[in-house]
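With one protein chain withheld, the remaining protein chains of the complex are depicted in position.
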């Protein structure tokens, strides 16, 4: 009973990680880099939505998050224009964007925590009380993943995305707007990050210090089962939620805090993710 | 132990030959190599030719540790070096060049060659940081040896020139110098003549012959049959992952299969190749 | 913005001081030169929730006094940010003492900041008026103990106050949620130590890092331990909110108490109905139901366009008043860090903005006892004082 309750709560909590993991997976597939600012988009969305309030607030929050990612996309484009093709530099730049966004929120709104209420009723599921908000989070994550899966696997856009991911030069020659796709991926990251932020706003709340750990949790979730498919991100996110819930339920605070990082280290240490396979120039 | 039957006998394998045999490599289901082999003997130059996609680069990469073969063996003087990582292959005495030379353009020639001495440097990492007398003496020795290598290849005057200012032919020579610096007994050259002018090709051939004359075994992957014929005593011809034939350049050049598959195909763009046929 | 006004008056003060120095003959300067008071507070970082109100209160009180002590001695404030970071705290304290020649420092805001700055204060012989309850700050074993005067209620007193209130309601089993930092850890350790004396037992403790967003698992664990009441040793508002939401969701319907960390206006106003009934410890109730002394401070803040936040202002304002009282105790004398320290040790019952009396002595540097504490209950986004 208790065990299954922890599992269920972990799944519900993990749905947030899914929304943060999917942009990581998409961006890594198309640009081979990380956007450290995904957590910051979530914060910006939550802060703006909380201060504006209402449906307008939600729209404004998402708009602000996408605007943040647009700034990142612009920096990415400028870096490319200036002849930088180093993925780690893109990641470093996104780190700067993340720091700047979090600081802007702190400056504007202070250290307050952003939190809003959604549902006052609770549902009972096999004797376990759950909030409809938790279910909404899970449904949102499932819908987002499904839409992305359909787009990537079934649509023309998805075919272009996959082509651009595999071979940039070839795709460009084939007339695929690689840069447009890459910028689009950054913007989708802003949108999904923003949605995640809004869900956190209505679920548990967050403050200006949250972005980096949100980004890391998202990334850890994205790579657990392989970074190349949104469905793997789904399972990764849920798995991490469950691992955290179980750790919080049965172990010390130390282990709970370490979960996302241990996830990262173990996956990086054992998988072939980003394996620096090098070969001669013609293999 | 030997691969497919050869038309001509393999030169008697010296005790410390570099031998690849029965090499098989598959990339995602496509067989790039299906049981091929080659033997390089100290002091001799072996040519490896074939059309694009025939698998010559893959064989080359297997012999240098950049690709791990699915089956087959690479031995050096009888010792099995199959599947060793590239850096250990180099330490065993087998160095390679790259088709597009991979040399930092900002560095000067001597620095580029000094990089080849990594294996013969004895000072430890921390010893280098501390910079005690032994480390400084070693650094002086390496510089002297680098100068000696450059001297030997007639590049001494260029030692302070930046690599980016060199012609392609000279850059390839620097790459060869770097291989020599690593103390290699076998040097594998990946299309060294690509993009060189006629004059540069001639200089390069002369240098390669000099290097071989000093007892270094050389494997030459090359498109240019004329160059191969002028340099090599043995030529291995690959086609679609198999050895088509092997032998002296003259023999190979007359082989009808080679004519049909390879020389004919490049003949239109390579008059010397055709003349040779 | 607060920052700009603060900066501009500082600049004005600096310009004024410069002009003054130019105009006056040097000989006259000694007696009338303003006494310099350093304020090293957390204006950024996690502790800014307390540091900013502390600063605001110090500023409005100083302005109201016209930068003259009640006894008529002119003073000057030197403000520095400790960034909620001990290294920065130590640096800032060094800087205000060495560079700005202050004779007393209000701050740093955090316990770890004070611990880092203590040895410096002791070496440079300038007392710190420390607005933090952290026990270790007032440990007599500290070499720097003589130089640190607490301007807050120490944690043991605070926690005992809360646990006593719990015991009144016939609760036996206590569950604790604490945030993973010094504040949380010392709190939970003290609770475990004090609880048995009051007939209570701490049956389960759970912790959360700053960044945790979902605390349902932690709440579930407390519920499963069968606690009668929950104690939150948390100062990060996001964690408090998250826990309250989680507690409601999983059906943990027990009285919840929080230490003073959550007694902030922004918390009460931001949190939803799940906080209704949450009891938190506070020093007074400045934002919602100020008593007479507090009202005065609250009005001063409002007149200056500030919104009173909680006990941060009370602590900050009283820190400044303590420093000024110590200055006035040495009327006509030359003031140094050492003379300030002696004066502070003799300070008792000076005029302050707080319920309860602040008293220091050569043996007691903790100043406040429990009499200034109160328990407030959050209801309808307000903090109601309980009697």
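Per-chain residue numbering starts at 1, and chain names A, B and C are given in the order in which the chains are listed.
Simple rule for what comes next: contacts are C-beta pairs under 8 Å (C-beta built on N, C-alpha and C of every residue); 3 or more make two chains touch, one makes a residue touch a chain.
By our rule, contacts and distances are computed from a predicted model.
The chain not displayed here is annotated in its UniProt record as "Branched-chain amino acid ABC transporter permease", chosen from "Nitrogenase", "Acyl-CoA dehydrogenase", "Branched-chain amino acid ABC transporter permease" or "Multicomponent Na+:H+ antiporter subunit B".
Of the chains on view, those touched by the hidden chain across the whole complex are A, B, C.
Checked against the full complex, the candidates A:18, A:66 or A:98 give a single residue touching the omitted chain, namely A:98.
When the whole complex is considered, the residue among A:25, A:69 or A:257 that touches the unshown chain is A:257. Taking the complete complex into account, C:86 is the one of C:38, C:53, C:86 or C:356 that touches the chain left out.
For subunit B, the residues touching the chain absent from view are 52, 64-66, 85-88, 90-91, 95-96, 98-104, 111, 114-119, 121, 123, 125-126, 128-131, 135, 139, 142, 164-169, 171, 178, 182, 191, 194-197, 200, 223, 269. Residues 32-34, 75, 78-79, 82, 84, 87-89, 91-93, 95-104, 106-107, 212, 216, 219-220, 252-254, 257-258, 260-262, 264-265, 268-269, 273-276, 278-281 are the ones on subunit A that touch the missing chain. Taking the complete complex into account, residues 1, 3-4, 7, 43-44, 48, 81, 83-87, 90-91, 94-95, 98-99, 111-112, 115-116, 118-119, 134, 136, 142-143, 180-186, 209 of subunit C touch the chain not shown.
In this text, only the chains that are shown with their structure count from here on.
Think of the whole protein's Cα atoms as having one middle point; the chain whose own Cα middle lies nearest to it is A.
Sorting all chain pairs by how many C-beta pairs they have in contact places A-C at the top. With centres defined as mean CA coordinates, subunit C is found 37 Å away from subunit A. Per-chain CA centroids place subunit B at a distance of 74 Å from subunit C. Distance between chain centres (mean CA atoms), subunit A to subunit B: 48 Å.
Counting only residues that touch two or more partner chains, subunit A has none.
Looking at subunit B, no residue sits in touch with two or more other chains.
Of all residues in subunit C, only 44, 46, 48-49, 52, 180, 206-211, 213-218, 220-221, 224, 236-238, 240-242, 245-246, 248-251, 266-267, 270-274 touch subunit A in the complex they form. Touching subunit C in their complex are the following residues of subunit A: 2, 5-6, 9-10, 12-13, 16, 106, 110-117, 120, 122, 129-131, 134, 200, 203-207, 209-210, 212-214, 241, 244-246, 248-249, 252-253, 256-257.
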